[in-house]
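First the structure, then my questions, so here it is.
With one protein chain removed, the remaining protein chains of the complex are shown where they sit.
Chain lettering (A, B and C) follows the sequence in which the chains are written, and residue indices restart at 1 in each chain.
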Amino acid sequence: MSEAPILTARDLGLAYGSIVALHGVEFDLPPGRIGLVGANGAGKTTLIKILLGILKPTIGSATVLGFDATTDMLDVRSRIGYLPESDCLPLDITAANFVVYAAGLAGLPANAARQRASDVLTLVGLEEERFRPIEGFSTGMKQRTKLAQAIVHDPELVFLDEPTAGLDPEGREEMLELISRLGGFGINVLVSSHVLGDIERTCDWVLMLDGGRVLRSGPLSHLVDADVVAVEVIGDADRVAQHLIAAGAAVDATGPRLLVSTTTDDPFRLVRDALAETGAGMRSMGPKATTLEDVFLEGSES
Amino acid sequence: MTDKGVVYDLGYVPYEGERGARRGAIATTYRDGIYRVFGIRRRARKKVLPWSLVVLAILPATVFVGFAFLLSTFSPEADSPFGGHGEYFSITGGVVLLFVALAGPELLIPDRREGVLAIYSSRPLTPDDYIGTRAASLLTVVAGFMLIPQVLMYIGFAALSSDGFFSALVDNVDEIPKILATTAVYALATAPLALLISTIASRKAAATGIFLGVLFVGTGLAAALVEATSVPGSRYAALLSISDHPDYVRDWIFDLSVSSDRVMANAGFDPWVSLAVISVTAVASSIFVAWRYRRLM
Amino acid sequence: MRAAWAITTTTVKQLLGVRRMIVFGIAELAPAGVFLLMTQTLAEEAALDRLLGMVAALYFPLLVPIVTLIVAASALGDERRDGTLSFLVLRPIPRSVIALSKFGGAVIVAAGLNIFGAVALTVAYGIETGSWSLVVPLAVGGAFASIVYASLFVPLGFFTDRAVLIGLAFVFIFENAVVSALSGLSSLSPWRIGVSGFSGLAPNEVAVELADFGGTGLSSFGTALFRTVLIAAISIGATTMVLRRRDLT
Partner (left out) sequence: MNDPALVESPTVELDDASKWFGQKVAVSNVTCSFGPGVTGLLGPNGAGKTTMLRMLTGLIRPSQGSVRVLGVWPRTSPSVYADVGLVPEEAAVYPSLTAREFVRYAATLAGVTDVDEATARAIDTVALGEPADRKLSGYSKGMRQRAKVAAALVSDPQILLLDEPLNGTDPVQRLHLINLFQRLGTEGRTVIVSSHILDEVDRMSDRVIAIVDGRLAAAGDVAAIREAMTDIPYRVRIEADSERVLAARLLEEALVHGVSVDDGILHVETGDLAALGRRVPAVAREVDARVTSFQPEDASLESVFRYLVRR
């Protein structure tokens, strides 16, 4: 798995008649797990369809795993998997038969298809339900079957469109955990979701679209602002705040939550000592993390 | 592979084996088309209709050949209740109509309604590959429907003929090109139209109904209008007798006597006109279906 | 009650989509169409016999029940299928008002369509014979039958998605076989109530003529009116009880 970008776009644009879906899109996405976020109509689905070769861009170009998404569509499609958001499962056959079929559709010979389908169905947690027709499946079981067909042929990259939609908390937990483990399987991931918390938990890079443009494309890690301390105080927050201000720190308080920053001293030491001296406690403390939501809102508002 | 050590997750083994890509995908879709049409790997009730039609097409030939064997005095050419290879097409022709009316919608409509096209669009298949392979599955089954009984009869006749099995096989060899040509004509006359209607209709039952309706109402209407000679140019209505064309071309290929209710004959058209109509509708349907699927996938 | 009127008008708008309007419009023109066709082929038969033939064979036994069935069954059926029942029921409105408004909406559409059919037929007859005395009677007869059929099919639509199938079975089995066999039941037959309404208002020589088209055992106009109102009231009462007591999933 070389470090070359798995997905690139060069001045990518697409318009349906007068409606501009994508405009001047540029990015180089590294291997790993990439989150694709954006408001409704920001161009997420259009981008995925271009990368899958379903739609041809009006200008510019995109590459997937080094292949041009439009001219080398077949090369791309034999190396990727896709979990669509909408219903996409035939209802009258069993999950086992369907996933074997999906493996065959990726070109795997019959025996390999049967073997891998069985492994993958166990992996996604469909032990005995796999032999029942998909018609009677719950939303959770359908989502697992969709994921199974997307990775049954061991793709290098998989596109997941709203993978946790309609799942209950336990189902969501298992799906997010499966997505996080895909890296360990040697599979890159582009996951599109409206639940930013899910993206934060599973991805290490985020591509943010707004109105058909790239708002932001960067690693998720450095969203942390190291020299500001966010602390939730147990006990008398005001006293702690006063103590910090006395020690020369700038404090922004909202109820028990304090944001402490200093130019001179080390904020972490200040907070520690302030808490120790006032006898108050902390429920949580750490560098101020701008959540994906803050970045998203500040971006799409402007 | 780079020298970096990678510890793979316990539950996952990467696939290093052979990947057929586009060729494999097309082969799989082709096989699935045939399974789907016969309800293989699907609930029992999906198997009832197709298999009963298979029996309907093959049973008469087997009974006839079997019967002739028993009586052995039975001279095949003269006394066959169905006549020779040509006449037998009247049986399989009708059965094929019913079969295609069910198989066409079964092949295309569920994939669209259930959104499975989204998965085909993520596999190494172009829209033309998908629709071409679906058509291939249908044509294969239709051809099989017609050829199997013919082969049965061909061998049966040879075995029963007075001047020995192998010499009979050789003597009747001129029948073979006629059988193949007629099979092609029936296939082209029914399959493309069924696929066209299955591309437009959104429900299987509706598509089957429309297909059979177009065929029989078309022919009935054509027959009636051809009679109404008072109306100028009514003879061109005969072109609408869709289910009639293949039979008329079959009569021509096997130069059988044309029956009285042959609409095209009554309208004074030559058989090649029927062949032209079949070809035009086949080509037009295919173009429309391919164009539609290029936009869907 | 503003809410009642809102339910009724929304129901009418729901039941009368453009496509349905066209399909039903054409269906309603069938009796008039056949009537005109018959003037070409059976010129010698008297216009009245042809009209009564249409009324007794096509309009009351087939057209009115089928149109009313499809419209009435989806009055409540659509709400259940689209999941909008909770939207309708969780309202500070007595259940009886909801039932009445829904029933009213269904009747307005069904009777409206069937009256259109009746007028088309009697106008065609009027053009040919110059006698316009049958327009109102057939319209009223059609309305009676629509109301009685709606009384059966509106609650039926709530209970089962297959209301249309069951309704059709009812129309063919009950109306034709059972009623003729057990004449006691005839007073309940929507067909008879409709025809009684028609013959009650029509000039009496028409009522006499009607007898040999199977129009036997007809009640007076007043009785037909009373029965229509009674059956409608029972139906609305039943729907009210259902809305009040049954689980609405």
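Observations
Note that contacts are C-beta pairs under 8 Å (C-beta built on N, C-alpha and C of every residue); 3 or more make two chains touch, one makes a residue touch a chain.
Remember, predicted model here, so these are calculated numbers, not experimental data.
Of the chains displayed, those contacted by the omitted chain across the entire assembly are A, C. Only one of C:I93, C:V123, C:L188 or C:A238 touches the chain withheld from this view, namely C:I93.
Among C:I7, C:A56 or C:V140, the one in contact with the hidden chain is C:I7.
Where chain C meets the missing chain, the touching residues are 2-3, 6-7, 10, 13-14, 17, 82-84, 86-95, 244-245, 247-249.
Where chain A meets the omitted chain, the residues involved are 37-40, 42, 138-140, 165-173, 194-197, 234-235, 266, 268-269, 271-273, 275-276, 279-287, 293, 296-297, 300.
Definition applied: only the chains that are shown with their structure count from here on.
Across the structure, the highest number of inter-chain C-beta contacts is found for A-B.
A separation of 58 Å divides the Cα centre of chain A from that of chain C. Within the complex formed with chain B, the residues of chain A that make contact are 1-2, 52-54, 73-75, 77-78, 80-82, 84, 86-93, 97, 101-102, 104-109, 112, 116, 119, 122-123, 133, 149-150, 153-154, 159, 181, 184-186. Contact residues of chain B toward chain A in the complex are 2, 4, 6-9, 11-15, 17-25, 27-29, 31-32, 41-43, 46, 110-111, 114-116, 118-126, 297.
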